[in-house]
Each structure stands twice: as C-alpha cells, then as structure tokens.
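To keep things clear, I will list the structure first and then write my remarks on it.
Removed from the display is one protein chain of the complex; every other protein chain stays in position.
And now, chain A:
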C-alpha cells in the first residue's frame, strides 16, 4: 500500500523550494569534489534533465508490445529521483535514461532480456548502451537508496473514473483519453515529488472535466469529500497548484540545437570515472 511505502515516506516533499534545494545541494557537492574546468551550470543541468525526461518517455514508447504507462512512470520517477541526490557531471542523463528504463522494466515485470532491450536502438549504439546499462545497475540502485516501489497515478485514475461512472453515472470515455493525455504531461513536472498518486490523478480528471464542460464538483463533494468539512476547498487548491506547476513547466523545453550544445559541454566536463567510454571506468566498476 502507498501509505506505508518508501515512496510516501522518503520521496514526497513539502514544497518546490525543498526539492530545488536538494537538487542544488547534490549539484554543489559533486562540483566541489570533482572540479572541472568550465563546468555545466545548475540551470543547464535542469534543462538537460528535463529534455531527457521527455526522451525517456519517447524511448519507452518504441517497444512492442507497448510498455504499460505505469512502467514508464516508474522509469521516469527513478530518473528524476537520481538527480535529487546525484549530479549530471557524475551520472550523465543520457546513461541514466537507459539504466532507469531497464531497471523499471525489471521491477514492473515487463520482461526483456538485455538483447531485446537493445534491439530498438541503432546497431552502432547497442554495445555501448548495453555496457552502460549493466555496469550502472548497482550505481543506480544505490542512488535510489534501493527504494524501488513506485506508485503510478494511472491506477488511481482508472479507479476514480470507474467510481465516477458507477456512483455518478457519468460518461467517461472521452474524459479518460483527455485525462490520460493531461497526466502524460503532468508527470514530467515536479508534482510527482509533491503529491500522492491519487491527488495527481484527481487533478488530471478535474482539469479535463473543466475543458470538456463536465460538472465534477458535485461528484467530489458527494462522494469523495463528504466527510471532510473543508475538503472541497483544499482539493481545488491542490488541483490549481498542480496545474500552475505544469503551466510553468511547459515553457521550458530545449530546442534541438540547444540541448546538443549543453550535451557537448557536459561531455567535456563529466567525471571520467563515471564515463563508460573511458578506460578507467571498467576498473572502478570492478572495485565496487
């Protein structure tokens, strides 16, 4: 259950500032221990992480049979959790993207061998990515503190829609598509570190209802928050904050040429001990 999970205990934070502080601390810690010339700035790192979050979803959507959205969510959560504790000069987003995807597939039992996993990539990339994924497996696990249980908002979304249909006899087919689309965007933001999955799902439904002109407030007051005196007001506040975070987030994506520049800069300043292309890397990995 989510109530007793490490997800709730260790990976939900009070506000955005807190998350930002954690990221900044992790970044500073690594910049201090390994001081490269011309390091990638904190802002550039955030942009790059954001870019690769999107890439991760794109990468996961290639597989056939399709990867369940919950599994993609798990991978995405791992990816974002890593950068609350580590910095990109150590663990490069591109490497982490593949490692997190592979780990999430394993955890959520979307069974793939490493060869099947690599098949979707171009031939010339396969051996390097395979090497990266396998050798980073333990590093990723320890960066996540071995807390692999992730609760996605997709099941709650399904539950809430079913409940709406049963108790409020609402037509939810259109609503379902719309809110799933909304969810696929909102999980790219920091709401995953602020709200439990049920509230993230509720937000997706609420906003979609607004767009479609469906009255959801009656259902909420009657069925969800009937025994919570101030609940409705609070719920709407939570929904609005989430929506605001998404709106803020959407403007900050990198163009094609921009991320390549940052990627190149990162390539020059990254810690070679964590670079799978570097001969020192295998040595370090053996020592773990």
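One rule holds in what follows: a residue touches a chain if its C-beta (ideal position, glycine included) is under 8 Å from a C-beta of that chain, and two chains touch if they have at least 3 such contacts; residues count from 1.
Simple rule for what comes next: contacts and distances are computed from a predicted model.
Its record in UniProt calls the unshown chain "CDK-activating kinase assembly factor MAT1", which is the match among "CDK-activating kinase assembly factor MAT1", "2-oxoisovalerate dehydrogenase subunit alpha", "Ribonuclease H2 subunit B" or "Cilia- and flagella-associated protein 36". When the full complex is taken into account, the listed residue touching the unshown chain is A:151, out of A:11, A:63 or A:151. Contact with the chain not shown here comes from a single listed residue; of A:19, A:112 or A:223, that residue is A:223. The omitted chain makes contact with just one of the residues A:29, A:85, A:165 or A:265: A:165. Touching the omitted chain from chain A are residues 1-3, 8, 151, 155-160, 162-163, 165-166, 195-199, 201-202, 223-228, 230-231, 234-235, 238.
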